[in-house]
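Only one protein chain is missing; all other protein chains are in place.
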Amino acid sequence: MQEFLTYSIYGTAFFLMLLGLYAVLMKKNLVKIVIGLTVLDSGLNLLFVAVGYISGGTAPIFSPAVVGKHVIMTDPVPQALVLTAIVIGFGVTAVALALVVRLYRKHNTTNIDEIKNLKW
Amino acid sequence: MNSLVLLILIIAGGALLSYFGHKINKILGNITVFAVALIIPIYWFTQVDFTETVSFTVSGFHMELGYNMYGKLFSMIVMILSPLALIYAIGYMKDQKKLATFYFSFLFSILGMTGILMSRDFVSLFIFWEIMTWSSYLLVIFLGKDVQKTGIKYMVFSAIGAYAMLMAIVIIYKNTGSMMLSDYFGSFAGFTLQTKLLTGILLLLGFAVKSAVMPLHVWAPGAYSNTPMAYTSVFSGALSKMGIYGLGFVVVNLFAQANLEIVGYVLAWMGAITAVLATFSAVFQHDAKKLLAYSSIAQLGYIVTGIGIGTELSIMAGLYLAVLHAAFKGVLFMVVGAVERQAGTTDMNVVSGLARKMPFTFFTALIAIIALAGIPPLGGFVGKWMLYESLINNSNFLMVIMIFLSSTAAFLYCFKFLFGLFLGQQEPEFDHVKEASPVMIIPMLLLSVFLLVTGAYPGIVFKYVAEGMTNLGFHDVNWQMSVLTNAWGDSVNVQHVYLSVVVVFVAFLIFITWRGYKHSTKISTKDISSSGEMIKPEDNMTYAMDFYKPFQRVLQPILKWKINKYYEDFGKGLEALFDFMRRIYTGNGQTYAVYVIIFLAILLIFSKSIFGY
Amino acid sequence: MEGIGYKILGAVLTTILAFVVGMFYGGFSRKIIARIQNRVGPPVWQNFLDVLKLLFKKTSVRYGLMHHFAPLWMITMSITTLMFVPVLNDGLFFSNLNFSGDIIFLLYIMVFGSLGMALGAGSTGNPNSAIGVSRGLTQMVGFEIPWVMALVALMIQYKTTSVTGLMEVQSQSGTWLMFSSPFAFIAALLAMPGMFRYSPFDIVGAPAELASGPISEFGGKYLSTMMTSGSIFAFVKLTLYVDLFMGGASNLIVLVLKTFTLYMYPVLWGAVSARFRTEQSVRYFWGWPTFFGFIALIYAAF
Amino acid sequence: MKKVVVIGSLGVIVYYLLSAFVAIPFGADIIKGVKEFYLQKSPDDLKVANVVTSIVVNFRGFDTLGEVTVLFLASTALGSILYHRRSQHSGLNPQRTSVEASAIVQTGAKIIFPFTVILGAYIFIHGHLTPGGGFQGGAIIATGFLLMLISYRKFFIKHNALTWIEAIAGSTFVILGLFGLIYAKNHDFLENFLPAGKLNDLLSGGIIGIIYIAVGFKVGAEITGILDTLLTVKETGLDPEEN
Partner (left out) sequence: MVITDPVYFIALPLLTAFLLPLFGKIYKPLIGIIPGLVFAFLAYISFDLYLNLVPGKPIIIQMAGWAPPWGINLVFSEFSGLIVTLITFLAFLVWVYSYNFKKVGFDNSKKYFTLLMLMVAGSIGVVLTGDIFNMFVFLEITAIYSYGLTAFYKGRDSAEAAFKYLLLGSLSSVFILLAILLLYKQVGTLNMADIAVKAQSIDPKMKSIIAILFFVGLGIEAEMFPMNGWVPDAYSQAPGPVAASFAGMLAKSGIYALIRVFYTVLEVKGVFDLLLIMGLLTIIFAEFSAMRQKHLRRMLAYSSIGQMGLIMVAFSFNTKAGIFAGLFLMFNHAIIKTLLFLSSGFLTYSTKQKKIRDLDGFGKIMPFTSLMFGLGAFAIVGLPPFSGFWGKLNMLVATADSNLYFVIALILLVAVVEIVYYFKVIGRLYFRQQHKDVEVHNPTWNAILAMSILAIVIIGVGIYPDLITDYLTKATNELFDKAGYIHSVLPNLSLN
């Protein structure tokens, strides 16, 4: 069971990352590439959260119901980190989309193969 | 204050003053340059204390400046030739622009040379070497001709040389833990053969580039001929001697003493081959500048041969020739400069018959050419003689033949130079030409006088050469004021030669001039015996084009073989390679991302072998 | 041997001797060539007459100083060379400056005159002169190589570079160098006609095509000085050959015999051969003569 | 070809990474590190119930400052990337790229909008007590604005106001942190200098709550600004001539 969970959850995260990377590397459309980036980020975030999980743990909040009792809590650090990661991912995505808009305005295409005025 | 430091500061200050002087006003600038040109040699000859040293530690490297007699010998070349060239430049560069840059670079290259000759450690040697290189580069491209080709070629070869030297320096530092030249010489014997050869040959390579030894000479013709002639006289006369300076101490102090004379021998051979090939090239040039440039290479070849052989007489010959070459090449480049300035071109197919217009220039050129060709009774002969004798004494018979071939062929270009520019028919298009200004003539005359004097009294040069050779391990060098002696005891008394020549010449001069000269009329060069044909003034009958056609036919198989072309092909190949390599930057962002992924995958696959867990 | 006056006297005497002998040799050669060609030919003293005639002709034109100096340079060279070449083995009068020079010096001083001549010729502006000079210098590069090879071989073999040294070697061993170093001698001999510029190496001054080449614009005193110089120089060259290869001469008669014999060789060869083009002659000199020179060098070195 | 290479490389990478990750099984509590300290100190010293919040704002508050900066940076960068000359030069009005939504959507949006904003505000105010916090709350507020933006073509956001909110909220964060240098016990940046209060009270945790509120405002304003910039074409005149 443990093994299955390990493989399935990590596997899911990695599948997402793989999917995202594939889109980034193979898709020609700029928007799809950006989508690939976000999917990649999602997979990574999922991985973060998954890593922080501890079997049987609750959310690391000392709500009145938990205070004073001995409960297992999941690792709060990856959760804090993933928050940061998400925000950064958001920022990058926003900038990426803005750049796509600019590129589309200039080149009138979203095919990345056609956008190589700068080379060598 | 230490006189050596002060000397450096004076030159650097002179450079800055000339720069700003010329920025403000041409006349002020010229006055500054003139003053600097006087002050530097005067200071050097009167105030500099040659026993003084100054040392300091910079960035953890111990550095020391101080003259030795060997450096002093070369310094004399620099200190005599450069100021004269500077003064000459005042006249020569009168109509040029960007004079501030010119004099700045000029003086900085003097600074570099001065520094090289007083460096006792590799770091300062290299620093000054590079200062010399870049300042001379600025002058090579100063006129803006062939900037990309010549300038880059010069810089590339200089850089290769300098970096070879740098590599040697760091390896030496690694092995001795010191940057001092003396420590290197001292511990050389203890190195492994591999280190000996590696450091020594890299150093040799560095110096050989500057002295334009054969496969590394291709920068020289273009660089010498493209530079303003006022500087070329220093370039060829003094700057190239820095290479000789280095070759001297490397070959003699290191290889000869470590029983690796074979290196010196190879070097001597390269010098001989250089001499021959460069002479052949010089013969067929039609631009006087190029001719002199190739001639310089050939002459440097003799010097390198002399140094490479490494016997007392041969080194003496090499060093003596180095001094003399500075003088006569200095004059010749100044002459070409004067012609260029007055007549507008130095193409020997175009210019002719300037001797009547520029008598002083012609006279100095004649003296310098006689010295260059090594014809007695002028000083050039002395050097040639010593070189031959040393080679013969060593039984290097093939090398003698090479050198002799080269110097015999040298007569061809010597004559062509004089004939092409000064003799032949006087063309109407050069009627306007006037003698160069005294500022230009006087330096040339001074150097010519030096050449005349050394013909009878080469001892005045031998004195310093012999002093300098003490630092190369030759104490008690045998020399006399005007008698040359070889290792077998055979000798030539140049004073007698001089005497004989002068007496006969004067006697017959009287004979032939008496009752003849006055009564004859001077006629134009168009008035020649021409089988009854009348030559009009505008007909150019001068035989200049393809002057040595028959010789060219003889040398056909050799001349086909052009080193320059190989280098250029190599360069082109490299460029193509670079172009190919930069194709990896395809311009497609996605491809770059793929590179990253592939790189990561490769690292992961080989992680075991990389990280060895 | 002491006394400056004595020296000067010796020098003058040597010069006169060289002049006379050279002139007669020139006359003989003309005569002999004429006989070979089935002509009568001029008398042997014809050259004297020519020189004298020219000497008294009025020089009417000049092209400037270089032109004026050219004959001077030639004669200076000839006489200076003469001064440094031992005429007799131990001649009292003719020692001159023998011990002040050596072979390398002689090789160089001999060029001096040609260059001066060339400069004078160049300054006249006559294209024929220039062409002649160009050919002459090129040819010189040709014959100098085997000639120098021969000399270097001798020098290396006998470890001396002076002419007197080599003569001493011969007198001590009793054999002439032409026998003890045959290859050097062959090389030198093959190079010799080039030095004399007789046919087939006479393209320099080929009268038929170049109007006498370098000397075309010279006349009167100039030409007479040049001819004088040429005679002296011919004598010097012959003497040098004799000194080097044939043991020198102990008295004047032997000298004349030896030099005349030697002289006949280029003259006779010239009489029967056609003219080479410049590159042909250079190729010739760089062929067999150089080969023998090379052999000589190897022979000398090992 | 490229495809094969890419898939191959990806396969290799995933294989290695997965093998690295599965070395420690999912849910295993074997990491001994700083988390124990956080779980203990957060309720005890800081009196903050939500440990994630205390980590985000206090223990690793510096990260959060960076995070806020990233958002701010993104919105500024976006502005500079999509920047056009102000419309007053050419007289063109800003235009929305989206089409006008239907009446149902418009009405619904109008109704939901205030609630969304209030929800967002609730979330960041209670950031130290319940799941969520400034970022989440700010994002929810921005969602409300997004709703309005895509519903109404004529709904414009005053950038002036956004600028003010951003500036004040951002500087509150930094200034509160700087106050720590002066007033707090250890004189550290971002250190709590206010009374910590009682666990699970609204007014607990000292400056943590305040900072989270500021973050909420800032995030809300910034995301709104970003959305607005992306959705609105201000002017399509000529680009400024530059080099």
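All chains are identified by letter, namely A, B, C and D, in their written order; residue positions are counted from 1 within each chain.
We take it that a residue touches a chain if its C-beta (ideal position, glycine included) is under 8 Å from a C-beta of that chain, and two chains touch if they have at least 3 such contacts.
None of these values were measured; they are calculated from a predicted model.
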item	value
Contacts of the hidden chain among displayed chains	A, B, D
Selected from D:G79, D:G108, D:P131 or D:G197 as touching the chain missing from the view	D:G79
Chain not shown: contacting residue from D:N58, D:T116 or D:Q136	D:N58
Residue in contact with the excluded chain [from B:K26, B:K174 or B:K522]	B:K174
Omitted-chain contact residue, chosen from B:V506, B:I558 or B:I584	B:I584
Where the unshown chain meets chain D, residue by residue	16-17, 20-21, 23-24, 31-35, 37-38, 41, 58-63, 65-67, 69-70, 72-74, 76-81, 83, 160, 163-164, 166-167, 170-171, 174-175, 177-178, 180-182, 184-192, 239-243
Residues of chain B (touch criterion as defined above) contacting the omitted chain	58-61, 98, 101, 123, 126-128, 130-131, 133-134, 137-138, 141-144, 147-148, 151-152, 155-156, 159-160, 163-164, 166-167, 170-171, 173-174, 198, 575, 577-579, 581-582, 584-587, 589-593, 595-597, 599-600, 603-604, 607-608, 610-613
Touching residues on chain A - with respect to the absent chain	17, 24, 30, 33, 37, 40-41, 44, 47-48, 51, 77-78, 81, 84-85, 88, 91-92, 95-96, 98-100, 102-103, 106, 115-118, 120
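Here is the rule we use: only the chains that are shown with their structure count from here on.
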item	value
Chain A and chain C: spacing of chain centres that average the CA atoms, whole Å	100
Separation of mean Cα positions, chain B and chain A [Å, integer]	68
Separation of mean Cα positions, chain D and chain C [Å, integer]	106
Multi-chain contact sites of chain D, meaning residues that touch two or more partners	2, 6, 10
Touching two or more other chains - residue numbers and ranges from chain A	21, 25-26
Pairwise chain contacts, counting only pairs that touch as defined	A-B, A-D, B-C, B-D
Of chain C, residues touching chain B in the complex	58-66, 68, 71-73, 75-76, 79-80, 83-84, 97, 99-102, 104-105, 108-109, 111-112, 115, 118-119, 122-127, 130-131, 133-135, 137-138, 140-142, 144-145, 148-149, 152-153, 155-156, 159-162, 165, 211, 216-217, 220-222, 225, 277-279, 282-283, 286, 297, 300-301
Residues on chain B engaged by chain C in the complex (per definition of touch)	353, 355-356, 359, 366, 370, 373-376, 381, 384-385, 388-389, 392, 395, 397-398, 400-401, 404-405, 408-409, 411-412, 414-415, 418-419, 422-426, 486, 488, 490-493, 496-497, 500-501, 504-505, 508-509, 511-513, 516-517, 519-531, 541-544, 547-551, 553-554
Chain B contact footprint on chain A (complex, rising order)	21, 24-26, 28, 33, 112-113, 115-120
